[in-house]
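Read through the structure below, which is laid out as structure tokens, and then see the notes.
Every protein chain but one is kept in place in this view of the complex.
Read from first to last, the chains carry the letters A and B; within each, the first residue is number 1.
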Amino acid sequence: MAEPMLSLKEVGHSFGGLSVLRSVTFDVPEGGIIGLIGPNGSGKTTLFNIVTGYIRPLAGTVTYRGTVLGRDTIQQRGLRGLVRTFQTPQVFEQMTVLENVMVGCTKLTRTTMLQDLLRTPASRGQMREIRARAEAACERFRLTALRDLPAASLTAGQRRILEIARAAVGEPRLLLLDEPSSGLNVQEIEDLRDWIVRLNDEGITILLVSHDMGLMTVARTVHTLYFGEIIATGDMAAIQRDPRVREVYLGV
Amino acid sequence: MSSRSLLWLVPCLVIWAVLPFVLPRNVADLLVFTGIYTVAGLGIGLLLGHCGIVNLAQATFYGLGAYASAYCTVMMGLPSIAGFIVGAVISMALAYVIGRPILRLTGYFLALGTLALSAIASALFFEWDWLTGGTLGIGGIPKLDLFGFVLDRPSRYYFFVWIVAFACMIVAHNLVDSRTGLMLRAMRDSSTAAASLSIDLQALRTKVFVVCALFGALAGSLFAHHVSFVSTQSFTVDRSISFLLIPVIGGATSIPGIVVGALFVTFLPELLSKLGDIHQILFGLALVAVVVLMPEGLVGAFGKLRTRLARRGGGHG
Partner (left out) sequence: MTISLVLQALFAGVTNGIVYALVGMGLSAIFKGSRVINAMQGEFAVIGAMTTVLLLTKSGWPYAAAIAGGAVAGALVGAFIEVAFVRYMAAKNASEDSFLLLTIGLALSLSASILYFVGRDGHLLPPLGSEGVLIVMDAVIQFHALWLIAIGIGATLALRAFYHRTTIGLSMMAASIDADGAATTGINVARMRTFTFVLGGLLGAMGGILVTPLIGVDYQLGLNLTLKGFAAAVLGGLTNPLGAAVGGVTLGLVESLAIIGISSSYKDVVAFSVLIVIMILMPQGILGRAGRRGG
């Protein structure tokens, strides 16, 4: 069997004595879409923060593409293809939509600041390349009409697509989506679902956290997190039938 | 550049070239200072407008540049270029060494850290009078000599200083328009998102801080050769605050705005000189006024006014 893209083993964490994650273990196979559901406070965002490097876990290991992620910084993980989005879309408010996407391209090229200060041909060439890639991505994600608007003027749904476009343009291998449907209307969630499938078809592995059961059907396997522990695993149908899940969500 | 802006450029250049010959000598002298302050202010503007960092330490590097030029030419008899280079190298090295730890701070901690740095430098400039001459200073700094052409008059030095200032403006503009500029603005708008896109925040901040120090040192060396006498009074915390005022007044994200700010900081004391040393009070009040009323600086506020007027005009068109 091929090596999983992401592997969590016994990951645990607590904040000030309050245990937030307990012995979380699961794999994310390459090319798959894995879902993570759970009530508020079950530790989903903390898990994301640990995987992406915003927090160092107190216990357990995170293995990405065969390497254990110990002290790798957020940026180093990103350069290796591990990218996330945020529960509230973190767009660059004062920059235009196109510039936002261009920022996503900056990790693909390397100019030194000196080259940029002196505007060498290398520096100019890289800017052209960044701009071209960003324009193509805007076309693709249907943001061209909004291209020159400041990101601050976008609606929640548009911000979400912008954030995903910006992350996608950097050629990620594993994309972590944290509650991508929050603040979106029904149509926007449909579009989002399509985008997730499309990106996955291109080979991007996806780990998805969501409240939205409908959106979650896009995932092949779903883990249910409750108070920091995984209590059920399976596809959405199986999850919805699972007695422990029903107890936790419906009090039944 | 579009042909329309070129049309504006030519008369502006002509006016710029003619100014030192038609204006009285003391005004030409002030315009030299404006050029020097533009160079120093550009660095602060980059940090403020593109990184969101308040840097109150510029007088440190300004002083280092000035003292390096003074020391190299007067005490060691070296050619002036040595002073420029030594000042630049020392400033950049110091900015790197101090910048790396201090730039881990953010917000007001960072601002106050730079303020403390300026206060330390000011005290050391005063204490280490074996190096700086203390309040007695170092005098007799020679005028610059460009291949036999001695820049001993404001009208001559004016051209040298402003060519250097234009070069610095071009360099600053290059930075803003480049990939690095994108990353800086991203860092300013959301450091969390910037980090998630693999932008090395710490390295960026440090590098821009070093560039700012370079501009400060360059301005300091230019200053030394202009006034021929440097002493500690020119490198106090008040001077750092004046430098900060330049992008705040003019608009931190606009490069022409820096020139506006530099004009303000240079000419206001002169305009009020009849009232004695009152300009410092007004600098403080100007900072307060701009911060409270026009957070985007004069150029920004002017831009907003233009948009509003244009919109009204368009409605009737």
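As a convention for this text, a residue touches a chain if its C-beta (ideal position, glycine included) is under 8 Å from a C-beta of that chain, and two chains touch if they have at least 3 such contacts.
Keep in mind that this is a model prediction, so the values were computed, not measured.
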Which displayed chains the unshown chain touches
B
Just one of B:Val14, B:Ala167 or B:Ile281 touches the chain that is missing; which is it?
B:Ile281
Among B:Val39, B:Ala68 or B:Ile102, the residue in touch with the chain that has been omitted:
B:Ile102
Candidate in contact with the missing chain, chosen from B:Leu19, B:Leu124, B:Val227 or B:Leu268:
B:Leu124
With the missing chain put back, which residues of chain B would touch it? List them for me.
52, 54, 56, 101-102, 104-113, 115-117, 119-120, 123-124, 126-127, 237-238, 241, 244, 248, 276-278, 280-281, 283-288, 291-292, 295
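One rule holds in what follows: only the chains that are shown with their structure count from here on.
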Taking each chain's mean CA coordinate, chain A and chain B are separated, in whole Å, by 42
Partner chain A, residues of chain B touching it in the complex:
171, 174-175, 177-183, 185-186, 188-190, 192-200, 207-208, 211
List of chain A residues in touch with chain B within their complex
52, 74-76, 78-79, 83-86, 90-95, 99, 102-104, 106-107, 109, 111, 113, 116-119, 123, 126-127, 130, 163, 166-167, 170
